[in-house]
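Heads up, one of the protein chains got dropped from this complex, but the rest are sitting where they should.
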Amino acid sequence: MSDQYVIETNDLVKSYGPHVALDSLSLKVKTGATGLLGPNGAGKSTMIKTLLGLIGVTSGDGKVLGFNIRTEGEHIRSKIGYLPEYECLNPGLEAIHQVAFSGELIGMNPTSAMQRAHEVLEYVGLRDQRYRKIETFSTGMVQATKLACSIIHDPELLITDEPSNGLDTRAREFMLNTLQQIVGEGGRSLLMASHLMEDVEKVCDRIVMLHKGRLIAQGRIEDLKSIEQEIEIHVWGHASELERELRNSGYDVRRTGRVMRVVKQDESAYSAIIECAAKSGAQLRRMNDHEPSLEDLFIVIMERLGYSVKSSAELFQEGPSASKVDAPPELKEGN
Amino acid sequence: MMPDVAQSGPATGEWKPQPEVPAVMLDHVSKWYGNIIGMNDVSLAISGGVTGLLGPNGAGKSTLFKILAGKLRPSQGTVRLFGTDPWKNAAPYSRIGYVSENDSLYDWMTALEFVTTLARLYGYTRDEARVKAEQVLEFVDLKDVMNKEIGKFSKGMRQRVKIAHALVNDPELIILDEPLQGCDPLARTTIMNVIRELGAMGRTVIVSSHILEEIERITEQIVILNHGRLLALGNVHAIRDMLDAHPHSIALSTDRPRELGKVFLDHEEVFGVHFPEDGKLIIRTHNLGALHADLPKIITDSGFSVTAIDNPDDNLESILSYLTGGGN
Partner (left out) sequence: MSDEESQNISDAEFLGQAGAKIEGQTRLEAAYGSGDGDEQSIASATVAGGTKQHEQAHLGTVFDQSYRPWGGSLNPRWARNWAILRHHVYGLFSKGHRPYGMATKLILFAAFLISLADLGMSFISAVLGQDDMHRVFGISRDNLYGHVLGFWPRNAICFPIIAALLIGGIISEDRMHGTSAIYFSRPLNRIDYTAMKFLSVAIVLFMLIVGTLGIYYTGDILMQGEGWAFFLDTLPIFLGAALAGTILVFTYSSIGLALSSVSRGKFFPAVALLGIFLGMKLIAFLIYSLFERSVLYLLSPYDCVAHVGQALVGTTATYDHPWTWSLMSLVVINAIALYILATRVSSMEVTRE
């Protein structure tokens, strides 16, 4: 087990009675920024709890920053920072005091904790607001304060759970830039659990994806992507004619409304598209290589696993017909 | 919202929306809280299709939603949902689905019980309600956990329960406040899909989200609020077109930017070109449509190769920043 991995697990299993939350998970997370993905219920929270040493594991073991998760939980928790998804701050306290207290709880002595709290609140952009009570803060400021609480002791590994939840554009951008900075300039590692694939792509270069407690994929984002290279175009006017022209020229075209994707066979595809557009009188408002995003990757993976994107047809099937369904006994005897 | 419907009794299904009446109509609506203005003289009508509601924090979006939900009464002006005033009348709510941002669900109920109970409030029989509830819960992919208590659900699951209950009575008007929060990409894409399809079917959907990329994927019809005022309303590209103070740009990626730039300068609609970096050409124009109409031919005739075309500021983020002065 080398020390270039911040997190390693070996056939980690955690079950609650018959329900298996983590199923033979063997992860290797390197230093740097890694995204933790997975549909709801995939076991991400359980995994975080086991990594923090908060719950026992059924079998297997793991190490975080070299410490054993089964026996050295306290050491782990003093070396990592955790940014929870839900609210976790005392609204009646001023930001500076909440952050200082969270540092004291790790074992910092009160003077260092207070001094660091000032530093860290300035770092997250709350220098002018640090004496205000948390109940007066906007969501962006609350998230920044939570971040401050988690980095006060300069942890080597920061685990964040949905860091941009509920933030508006500006606050979100600031949060992501700050996280990037902590990894880049600060040289720390980050494990970011998020549903917003754009955020993960911006901040992380590697991902780990779970589903039903199992590891589905891990590695660098570019290494995982091998989806067909396509050129995407947005067409205003004469789209059907353009589509026909392209097909006649031997190109493979998919289309939804005015968005089309053309399979890129070689470099001449671009000029071919523009020529066909000139011929058919279509306007090419947009043309670029369609870089499959992390979200595309996620969906392709889920579709590979048998889950598909549903449509409204499935929602509004034929109306309810009472004869089909037998209500269970508890619903039958009076309501 | 649910208690309001319960108090006025279940709708019998006899009330139907009048087709020529817009789903949502606001006429010079203002709302103030003491000295603070929540909404300032807003007039709009929304009918059919998907409309995105945008604006920075504090712009008046939540005030608008509360007024539409009948929780707030405007200080001035009239509000009509399908032609009826939502403040006095709960009848329209049988045809409206509402997903609010706040998180108050009945934690002790299971997902199925919750959606079934609320479905019954719409007038379905017990069995019908149960079938509808199961259908809609399967649709949002909560079938496996529909008998678990909501109190144990994660945020994304709670979000999907809310969406399920909003869709259970097949509504004509659906209002969604931050519907995609906490949803994983598959759920998000499914819900976005459904929203687009509902719009295509002729229902009226109003969606609000902070995440502009999500709105852009869902719809081009938008309403922009700021400081309680209506700033813009309509198709995103048309709005962009109207911002004369900010001339349009077309960005091209080419290996011969300067030569190609020279060719474009001869075009009457082009007033400037510049070269931000190697391999990139930006063309400035006041008339985007005219220039784009000629663009393919000019490029083909010039013989230069172009590998990418883009309108860099024809997106929601730029529009919002132009209209709201660049800041929150």
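Chains here go by letter, A and B, matching the order in which they are written, and residues are numbered from 1 within each.
The criterion applied here is as follows: a contact is a pair of C-beta atoms (placed from the backbone, for glycine too) under 8 Å apart; a residue touches a chain by one contact, two chains touch by 3 or more.
Quick caveat: nothing in here was measured; it's all calculated off a predicted structure.
J.: Wait, the hidden chain, what does it touch out of the ones we have here?
T.: Spelled out, the missing chain touches these shown chains: A, B.
J.: Touching the hidden chain in the complete assembly: which of A:Ser78, A:Thr136 or A:Gln265 does that?
T.: Looking across A:Ser78, A:Thr136 or A:Gln265, the contact with the absent chain belongs to A:Ser78.
J.: With the full complex in mind, choose from B:Glu149, B:Glu220, B:Asp294 or B:Asp313 the residue touching the hidden chain.
T.: B:Glu220
J.: Over the whole complex, note the residues of subunit A touching the chain we left out.
T.: 4, 21, 28, 30-32, 41, 43, 45-46, 48-49, 52, 54, 73-78, 82, 84-94, 97, 100-102, 104-110, 112, 116, 119, 123, 125, 127-128, 149, 152-154, 161, 177-178, 181-182, 185-186, 205, 215-220, 223-228, 230, 235-240, 242, 254-261, 282-283, 290, 292, 296-297, 299-301, 303-304, 309
J.: If the hidden chain were put back, which residues of subunit B would touch it?
T.: 49-50, 152, 154-155, 189, 192-193, 195-196, 199-200, 216-221, 226-227, 229-239, 241-243, 245, 289, 293, 323-328
Operating definition for what follows: only the chains that are shown with their structure count from here on.
J.: Measuring from the mean C-alpha position of subunit A to the mean C-alpha position of subunit B, what distance in angstrom results?
T.: 23
J.: What residues of subunit B sit close enough to touch subunit A in their complex?
T.: Counting only subunit B, the residues touching subunit A are 56-57, 124-132, 134-136, 139, 141, 145, 154-157, 167, 170, 178, 181-190, 193-194, 197-198, 201, 210-213, 253, 289, 292-293, 295-297, 299-300, 305-311, 314, 317, 320, 328.
J.: In the complex, go through subunit A and note every residue touching subunit B.
T.: Where subunit A meets subunit B, its residues are 37-41, 45, 85-86, 138, 162, 165-170, 172, 195-198, 236-237, 267, 270-271, 274-275, 277-278, 281-289, 295, 298-299, 302, 307, 309-317, 320-322, 324-325, 327, 331, 335.
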